[in-house]
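We show some of the complex, not the whole, and keep each chain where it was.
Labels run A and B following the written order; every chain starts at residue 1.
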Amino acid sequence: MNAITKEVSQANAELRKTAPLVHNITNYVTVNDCANALLAIGASPIMADDLLEAGDIAAISSALVLNIGTLNRRTISSMIAAGKRANECGIPVVFDPVGAGASKLRNDTVKEILEQVKITVLRGNISEVSFVAGLDVTTRGVDASAADGNRDAAAVAKAVAEKFGCTAAITGAVDVISDGKRIAKIRNGHPMLSKVTGTGCMTTALVGAYAGANRDAFVAAAAGVASMGIAGEIAYEKAGRLGTGSFHIAILDALSHLDSAVMKARGKLDEA
Amino acid sequence: MNAITKEVSQANAELRKTAPLVHNITNYVTVNDCANALLAIGASPIMADDLLEAGDIAAISSALVLNIGTLNRRTISSMIAAGKRANECGIPVVFDPVGAGASKLRNDTVKEILEQVKITVLRGNISEVSFVAGLDVTTRGVDASAADGNRDAAAVAKAVAEKFGCTAAITGAVDVISDGKRIAKIRNGHPMLSKVTGTGCMTTALVGAYAGANRDAFVAAAAGVASMGIAGEIAYEKAGRLGTGSFHIAILDALSHLDSAVMKARGKLDEA
C-alpha cells in the first residue's frame, strides 16, 4: 500500500472517531443526500443559510461547505459571511463552484467568493475548475463539457492550487488532487455515478467532513473523493443492474459501511 | 401497434439519443426526484431560479419546466423571465400549475404566467387544469378534488388547448392529452403513484425532456405521461408490496431502464 492510500485510510478512522460538525450552505436539489452522506461517513451535518445565523453556525462547526448549485442572491451574502467567519476561526472551507461558466451570476459569484474567502479545498469537474483557473470554458449546464475532456486535469489542478493557495480536486473518469506540490490521481468510481444527481455535491460534503477531522487539506480532499469513488463501485456491484434509484440508495449504504479497511482494500490512489 | 404508441416509442429513442438539457424552476419538495427522473430517462437536468440567471440558463437549455409547487414571490419573477426568454429562443415551455385553485397567490400566478409566457404543454390534474380552463373548482390542497372526478377530462383538455394554443395533459386514472385537434387517452399507471409525492412533478419534468428532444408537443406530452405510467406499473410489480419507500425507488429504477421497446410493449395509448 502506498503512502497516500494509507493516509486516506487513517483519515477515515479519524473522521469516524471525531464526528465533526459540518456546516453546509448548499443547494435544495441534493441537500438531503449531502446530509445523509455526512451522517453515513460519521460526520454530523447542519444546514443554515440565513445571513443572521450563517456566521454563528460556522463558528461552532468543524468545517464549512459552500455549494452554488442553486445559487440565489439571498444566500450569496450568507456564504461570504460564513466563509469569512470560518477563516477567522481557522475552520476549513470547502467550495464547490457548481456550474461555473454557465451564467454571469455564477461566474461573478465564484469570483466574489474567491476574493473574499480563503478556500481550503476547491472541488469541481474539469469545466468548473478550469473556469476558476481563468481558462476559457464551454459550459453545458452543470455537467462537464465534452470540449474540456482533453484538458490536462493535473495541470489545471496544480495551477488553481498555486493561484489560490488551496487544494484543488477535479473529479472525472480519473480524479486529480493537487495542493500545488503533491499531485494524487484516483481511479475509483463508476460511470453510473453521473446518472444520479448530487454525487458531486456529496463528494464535496465528504471532503468537508474529512477536512473537519484532519488538518491536512490534501489528504482530506483525496479521502473525500476516494470515498465516493469506492462507494460508487460497491453500489454498482450491489445494485447497478436494478437501476439508478437503487444505485442511489446503495451509494449511501456503502458510505455507511466505509471504514479504513475498505479504503485500504479498494483505494486506487497514486501520487505522481 | 397504433400510431400514437409508435410515436411515443420513437420519441423515447430520440430523447435517449439527444440527451436534452432541461431547465427546471420548480419546488423544493420534489426537486431531487425531478432531477433523478430526468437523468434516468436520459436527459440532463439543471435547476436555476434566481432572476439574475434564470433567463441565461433557459437560453442554453432545450426545454424549460415551470412548477409552482412551493410558489414564492422571489421565483415568480424568475419563472416569467425564464419563460419569456425561452419563448424568444423557441424553446418549449412546460407548465405545472400545482395547486391552482388552492389560494389567491396560486391563482394570480397561474394567470400571470399564462398571460406573459406562451406555454407549450400544460400538465396538471383535473382540478388544476379546470381552473386554468376558467371552470369553477373546489380544491383540497394540491390533490385533485373528488368533486372534480366526474368532469369530462377530454373536453377540459381540448378547451384549454384551444384557449391557450398549447397541448394540455390531464393526468388521472385515465390520462388525457389534447392539442385541440388530437386527443389521446393513456391507461397506464397505478393508484400507488398517488402515495408518493412528486410523481406528478416528475411527469411534468419528463414531458419537458421529451419536448426538448422532439418538436411535436402532443407526442412529447403523451410520451412523458406514458413513461411515468409505465414506470409506475413496473415499480408496483417489483416493489409495491414492500411499501411506498421501495415503490418510490423502483419508479426511478424503471425510468432508467425505460426504452422504446418497453414503451411499445407496455404502452396503453389510444387516440380518439
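The rule is simple: a residue touches a chain if its C-beta (ideal position, glycine included) is under 8 Å from a C-beta of that chain, and two chains touch if they have at least 3 such contacts.
Just so it is clear, the structure is predicted and the values come from calculations on it, not from any experiment.
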item	value
Homomeric assembly size (copies in this file), of which only 2 appear in place	3
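Simple rule for what comes next: only the chains that are shown with their structure count from here on.
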item	value
Centre distance in Å when chain A and chain B are each reduced to the mean of their C-alpha atoms	33
Residues on chain A engaged by chain B in the complex (per definition of touch)	27-30, 32-33, 69-74, 99, 102-106, 140-143, 195-198, 242-246, 248-249
Residues of chain B touching chain A in the complex	21, 28, 31-32, 35-36, 39-40, 44-50, 52-53, 56-57, 60-61, 74, 248-257
